[in-house]
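The next block holds one structure in the form of structure tokens; read it before the comments.
Apart from one protein chain that is not included, each protein chain of the complex appears where it belongs.
For reference, chains read A, B and C in written order, and residue numbers begin at 1 within each chain.
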Amino acid sequence: MIWRRMALIFLVLVGLSAVLAPKVAPYSYSEQFRDSPNAPPGGKFLLGTDDMGRDRFSRLLYATAVSVTLAPAAAALSVLLALVVCAFHGRVLSGLTTIGMSIPWMFLFIILRAELPLNTAPEVSVVLTFALMGVAGWAGPARVLSGSIREMMEAGWMLHARSAGIARWRIAAVYAWPHLRSVAAAQFRALAPAYVLAEASLGLLGLGVAEPVPSWGNLLRDLQHPDMVRENPALLAPLVLLMLCLLALEAFSVRESVQ
Amino acid sequence: MTASGRGVVALASKLARSLAGLIVIVLLGGFAAAALVRYSPGFDVDENAWNTKGGSSAAEASRVRRAQENELLPFYWRYLKAAVKGDFGESESYRVPVAELLQDRAPVTGRLAAWGVAGGILMAALCGWLAVWPRVPVLELVVSGWVALLLAVPPAVLALAFFFREAPIQVAVALAILPRVFGTIRAILRDAHESPALLAARSRGLGTGVLAWRYVLVPMAPRIMALAGVAAMVAFGALVPIEALCDVPGIGQLAWKAALSRDLPLLSALTLIVTFVVASIQAAGELMTPETIHSKEVAE
Amino acid sequence: MSSGSSLSSADELLKYRLNARYGATPVLREVEGRLAAGEIAALVGLSGSGKSTLALALQRLLHYRGGRVDGSIVLEGTELMGLSESAMRSIRGRRIGYVPQSPGTALNPKLRVRTLIDETWSAHARGRMDDAARQTLLERVQLPGTGAFLDQRAGELSTGQGQRLLIALAILHGPALLIADEPTSALDAITQAAVLRLFAELNRELGTAILFISHDLLSVASIAHRVDILHEGSVVESGPPGRIFGEPVHPFTRDLVDAMPKRP
Partner (left out) sequence: MKAIACLVLFASLSGAASQQELRFALHSDPKTFDPLHVEDAASEAVRYVTAGVLVRVNRATDQVLPELAESWKIIEGGRAVAFHLRAGLKFSDGTPLTSADVARTVERALDPKENSPAGDSLRTGQAVPEVKVAGPLDITIRYAAPKPGIDRLFDGIGIGPTGNAKLPATAGPYFVAEFHPGTFLLLKRNPNYWKHDPAGHQLPYIDAIRIDIQQNRDIELTRFLRGELHLIPKIDPDSFDRVAKEKPGWGKSAGASLDSEFLWFNLAPAKSIPEWKKKWFQSTAFRHAVSQAIHREDIVALDYKGHAHPAAGPISTANKSWFNPELKPLAANPARAAKLLAGDGFQLRDGVLRDRDGHVVEFSLITNAGHRPREKAAALIQNDLKKVGIQVNIVTLDMGSLLERIRKSLDYEAALLGLNLEADPMELMNIWLSSGPEHSWWPSEKTPATPWEARIDALMMEQASSTSMAVRKKAVAEFQRIAVAEEPMIFLVNPDFLAAVSPVVKGLQLSVAPPQVLWNVEWLKLE
């Protein structure tokens, strides 16, 4: 119980700091203090500065705003799409998910980037990138959901509901949803962090969140330099934050599963 | 017709149907990939066109070569015709037959993936056991925390960390798979744990080994097999960045390079293979759950 | 064998002739039967003789179990085999009620009793079901109509309560025909007797015709007006319980009657 409360408080805090980033952050995410690049944590800069003299703490706050809202939104979109696709169950679907899981979606991002006007505001392109991620990621959850739907189709209560003449959509909404909800929630929990990370690797290709807008993904990219971490452990801040958020979510699910 | 004879015929027709489905899916997947590659920007420019030695005539030659592939449908048709004969064309970026590239690299990726899947599932099973069996909430939270930590670290970063510490990358792959199969394994173990059959067996005083084998592993085998399939897909997904970043000369690295250089023949081959693997896993899963189960249930 | 087809009389409710199979395996072969309004007919057969298949086939639900049906089902003068799925849906639950075998699987464990009743109600009726109606319904099947009971989840009910709830759901719209598929097999002897009494009562008070499917000859003897014996996918003998028990004709029926426990 105490875990659950702590997790809740933590998540609320993260959410608040994300929403209030422009008010809370000491500096803008793009402000460059060119006299003090790579400053150590402390003093004027809570977590130090990056190599262009930008305040890491402010960047982390803004990044949190981006990642904490958009990655879960994308995950939710994937799960939602998966549910919609699962409405058409059967062989066609299993083929579709197979194709969906095997084709190189990366090109869709390349195409998006190419079709987007270059002067698109960075915020818009960030949102679109995550939205596309959400769309492209439907196949995984669809496969899992269709598995549990198939199981449900076999259930006695499903047949009974049919024998009572209940409309198909009511069966789906009232009878099936309580069962699917936990599966969907588990998929959501797995996808949200996956999308935070996916954005990071897309960033390497220039398809993610571009300079100078920060995101957990592009802050995590600094971790590729193990030695920089040794010199400045503040680089681990985004990873620690991501982990804590996942843990907090997990604390809920432990409770849920005990129920 | 005897019952067994009918069974064989039914199985054969089922096999034939799933094989046909498999082929259709693989073809469609390959086509979808080829279309995506073909219509992505930068397809008909050579990625090396910037900053290469002089060569406008070489650039021209490369443009002409790519122009031949401009027509998607004819390309795909030609490609498939050749592929049936085992010829997957020549890679644009390596200038080496695709088949040769794949042959060189498949074992590397295969070994990494096999170790990763086996290790990941075993470790996940251990974690799941710790989370389910002792029924200690703190332990459950600790295990969840550990899994969340693994989930938060990008597989590639994990692999790099292992690499720089000169530790085996296979372990990193396994650790990347662990959190992604953990949820399912935990559910399987919980179901097994709570199954009445297990309780009944316990009441008969059976040993732990027998319990684990007969009442957990054997009844859960289809789900575990399905899970292994999922884990294999996770592994291939994770191996692309891992191989690309750690310079492991495997299929994943190949895919990464192929994507960056819009290497149509190579990418088509890779998609055909990946689709085939994914679809086979799917088909195998379907074959393992016999339809006859319902008819019996209802008839009773 | 059942009697040859005669002109449908005014009180004939259901008349069917069916073949059913799963894949290449036939389960029902030319099974014929009829039911008059208000009649209780029992269909008795061993496990695997196709009883549940028939129950589902009559509601045209068998394809959800991977089976195929052909033949004819005439309910209240309407041929059901040609109906669309949506037309069929308006008949299920409204004209045909179904009481399945086990409440453990047939009730969605995650749903509350109230939800189950309301959903069944709104499948064929407009507006909300009022509390009084709910109470009446539950009392009819000897369940408490209290709010506390309504808020229980189906997974928390006892088997007896669950079976009563299933019956309540089946009769909610006052169907002309009730198909009961081994409704008592999961129950203890006392509850079993109570549920059988309940069926008889419903038949008497509401005039609902009941197709009672069972493997237990003894349990149907007390309520059925007529007994059909199903063997290897076909009805082999049909008649009032007295005759079936007294002078069984078909060898299978004889075995069945001989196997009945005798009072010591």
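By definition in this document, a residue touches a chain if its C-beta (ideal position, glycine included) is under 8 Å from a C-beta of that chain, and two chains touch if they have at least 3 such contacts.
Source: prediction; values computed, not measured.
Chemist: Could you run through the displayed chains and say which ones the absent chain touches?
Modeler: Checking the complete complex, the chain left out touches A, B.
Chemist: Looking at A:46, A:210 or A:236, which residue reaches the missing chain?
Modeler: Going through A:46, A:210 or A:236 one by one, A:210 is the residue touching the chain not shown.
Chemist: Can you say which of B:22, B:36, B:160 or B:238 touches the chain missing from this structure?
Modeler: Once the missing chain is taken into account, the touching residue is B:160.
Chemist: Please identify, in ascending order, the residues of chain B that touch the omitted chain?
Modeler: 40-61, 93-96, 101, 104-105, 107-108, 111-112, 160, 163-164, 166, 168-169, 244-250, 253-254, 260-262
Chemist: Please give every residue of chain A in contact with the chain that is not shown.
Modeler: Residues 30, 32, 34, 37, 51-53, 110, 113-114, 118-122, 203-207, 210-212, 224-227 of chain A touch the chain that is not shown.
Basically, only the chains that are shown with their structure count from here on.
Chemist: Indicate the whole-number Å distance between the mean C-alpha point of chain A and the mean C-alpha point of chain B.
Modeler: Once rounded, the distance between the two centres reads 22 Å.
Chemist: How many angstrom lie between the centres of chain B and chain C, each centre taken as the mean Cα position?
Modeler: Chain centroid spacing, chain B to chain C, equals 48 Å.
Chemist: In chain B, which residues are in touch with two or more of the other chains?
Modeler: 294
Chemist: Provide the residue numbers of chain B that touch chain A in the complex, in ascending order.
Modeler: Per the touch definition, chain B meets chain A at residues 21, 24-25, 28-29, 32-33, 36-37, 39-42, 137, 140-141, 144-145, 147-149, 151-154, 156-157, 160-161, 164, 180, 183, 190, 226, 233, 241, 245, 255, 259-260, 267, 271, 274-275, 278-279, 282, 286, 294.
Chemist: So in the complex, the part of chain C that touches chain A is made up of which residues?
Modeler: 56, 59, 61, 64-65, 89-94, 96, 98, 100, 102, 104-111, 115, 119-120, 122-124, 166, 169-170
Chemist: Okay, in this complex, where on chain A does chain C touch?
Modeler: Spelled out, the residues of chain A in touch with chain C are 153, 155-167, 170, 174-175, 178-179.
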